[in-house]
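A single protein chain has been omitted from the complex, and every remaining protein chain is retained in its original position.
The letters A and B name the chains in turn, as written, and every chain counts its residues from 1.
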Amino acid sequence: MKKKPWGRRIGVAFILVWSLVPLYWALNISLQTDAQASSKPSNYLPPTPSFANFGALLSGNGDLAESIRQSATNIFIECASATVVTVILATLAAYAFARMKFRGRTVLFYGVLATMAFPAYTTLIPLYQILTNFGLVNTYLGIVLVYVSGFLPLATWILYNYMSSLPIALEEAGQIDGASRMQVLWHVVLPLARPGVISTAIITFLFAWGQFLFPLVLSSDLSTQPLTVVIAALEGRHLVPYTLLSAAGILALGVPAVIALILNRYIVSGLLAGSVK
Amino acid sequence: MTTVIRTKSASAAASPAPGGWSGGPGDMGRRRRLDFLPYALVTPLTLFIVCLALVPAGFTIVESFFRIQPLNPPDKFTGLGNFQALFSDDAITTSMGNTALYMVIGVTLSTGLAILMAVTLQKKFFGRSVLIAILILPWALPGVVEGIVWASIWDSNSGLLNSVLSSLHLIDHYIIFLGENRFLTILGIELVQVWQITPLSTLLILASLQNIPGELYEAADLDGSSPWSTFRRVTLPLARPGITVAMVQAIIATLNVFDQPYVLNGSASTGASLTMQTYFVSFQNLNFGEGYALSLLITLVTLLASFLVLKFVYRPVEF
Partner (left out) sequence: MRMKRNHLRAAALVAGLTCVSLLAAGCSSTSSGGSTQTKGVTITVALFGAPPPKASLAAFTKSTGITVKWSTIDWDSLQTKIAAASTSNTYFADATDVDWSRVGQEGKLGWFLPMENYINTKSLSGDMPQLSSFTYKGKVVGIPFDSSYLVTTVNKTMFAKAGITSMPTTIADYTKDLQQVKSSSVSSTPLNIPFSAAEGLSTYWYETTQAFGGTILNAADKPQFTSPNSGGYKAAQWMVDAIKSGLVPAGNINVADSQGQQTLMAKGVVASTFADYSGNVGSLYDVPSTSSVLKQVDYIPTPGVSGTADNVSNPDGIGIPKTAKYPAAAAKFIQWFTSAQNQADFAGASGPSKVMPGYFLPSRLTGLSKLTATGGLVDGTELATLLKTSKPVFPDGAPVWYPQFSNAVYTNLHAAATGSMTVDAAIKAIAQEATTLAAGQ
């Protein structure tokens, strides 16, 4: 049966325009000087494109470039660690929620989800005080622990949904064959749930990538400050360097974009051709 | 071989699916192992949540009933005092209205757009991977940069949108999008947040869609179902779990919106949000008790809205 892909073409066009127009605008601004950036009517293309902003952020040994490099390293370490820990713990817990009966399961499940409802500003001070007591302020460990506790509920929920929708017949078959629960998890469930696990990893990573308030308070200096805090610090007391900020924003897209490109063939597949055969 | 899809009714939607390993021979010998393993699997999660999420949350709840103002010691119990103060403050009640609007607009728009985008990406086609990577970029852009880029788009003196409309001769003088008309302001600000949160919703729904077996679509085709009908009868219902999670995330994000109104519209009453008020009350006025009370209100509304979504949108799905 013939299928006209007009719907998809409109969809693709929409995705491109919706996502890229503001980003193009950021790129456009970043290639101009502040003097050119707010002209009326707007410059749709940079009149004299210049990479000066990017140069200032990346090259040389000035304080700016150093702080960008250091904070980029920090954010990558913090996000990657938080993602790995979160995904592992969430996978284990989601499997238990999805496939096992145990006392307190319902209460625990909804209790965990309910913690997502608390706004960040409320848990900020208590968390800060807890970390202070353990001497974890301004450490990677402290920040990662806070991130993990914040992202575990959503990660668990996504994986729970994913695992509970998998056909149970395969797992039962594995059990009848004599495999232990953990073996079934490792050999049967995880490969099937791989798209869910990778999606969860990407989502957790991106959430961590965008964090600002918690690292602002929990880091004291460049040894742990992530890129988001350093970019915000580019704003002066009375001067906002629009073009420099835009350039920094474009740079900050780099790592997530690469990760998404590498990983996303694992989150999308052809439609499952019926795995229960 | 037919694939069995079990979609449970709403009444069973509330608890985790009791799929499991119950009954049958060989179970007695396994019971000892069964009892221990689930607890071991959930213990790390529980420790994290109890220590780093529930304890601070409990703190919030308790302290919202106290007057805690470092400028006015000592701390003392005030019962509902903080809550009364909140509801008699015009700025805060206006923000409640604004935030409710943010939520309605934000959840509707982001979920609707996410469904459309997820469906577009559902089946394989050339360039899909790149498109997904592009789709994520709005989320990856640092908040402060998102603020200035969109401020530059909406700007009433020299912004992109005004520029384009003017070049197309659709307007003769620049429009003030933000700050004059309350509804337009909230719409404009929320659109920026929708731009930021839709990638998450799309990923969540897309993950849900990936599970749907191709055979269902083949079957629908054989039945002569139109694309719209297939979408309504096959895709949407089976994407409910993903849509639920996306909606709950959107509820949380929109009820907690802060950066976008702050950068785009300052603290004006036309767009001030509840989280902005929480920030002022706690960190500028140093009235922490009231700040916790406001946060507790936000939490309760979030839980209520999420509960409604869980009740009416969620259906557990198994293939």
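Just so we're on the same page, contacts are C-beta pairs under 8 Å (C-beta built on N, C-alpha and C of every residue); 3 or more make two chains touch, one makes a residue touch a chain.
This one's a predicted model, so the numbers in the text were calculated from it and none came from an experiment.
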item	value
Which displayed chains the unshown chain touches	A, B
Touching residue (missing chain; options A:Ala80, A:Val217 or A:Leu263)	A:Val217
Contact with the hidden chain (one of A:Leu20, A:Ala80, A:Leu190 or A:Ala232)	A:Ala232
Contact footprint on chain B, counting only the chain that is left out	31-32, 35-36, 39, 46-47, 50-51, 54-56, 58-59, 70-72, 91, 155-158, 174, 176, 178-180, 264-270, 279-280, 283-286, 288
Contact footprint on chain A, counting only the chain that is left out	33-35, 38-40, 52, 63-64, 67, 103, 124-126, 128-130, 132-134, 137, 213, 216-217, 220-222, 225, 229-230, 232-240, 242
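Keep in mind that, in the parts below, only the chains that are shown with their structure count from here on.
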item	value
Between chain B and chain A, distance of the C-alpha-averaged centres to the nearest whole Å	15
Chain A partner contacts - residues on chain B that touch it in the complex	1, 3-4, 15-22, 33-35, 37-39, 41-42, 44-46, 48-49, 51-57, 59-60, 113, 116-117, 119-125, 128-146, 148-150, 152-153, 155, 157-160, 163, 166-167, 195, 198-200, 203-204, 206-208, 210-215, 217, 221, 227, 241-242, 245, 248-249, 252, 256, 275, 278-279, 282, 288, 291-292, 295-296, 298-299, 302-303, 306, 316-319
Of chain A, residues touching chain B in the complex	1, 3, 7-8, 11-12, 14-16, 18-20, 22-23, 25-26, 29, 37-42, 44, 89-90, 92-93, 95-102, 105-106, 108-109, 111-112, 114-123, 125-127, 130, 145-146, 148-150, 152-154, 156-158, 160-162, 164-168, 175, 181-182, 195-196, 199, 202-203, 206, 209-210, 212, 227-228, 231-232, 235, 240, 242, 245-246, 248-249, 252-253, 256-257, 260-261, 264-265, 267-277
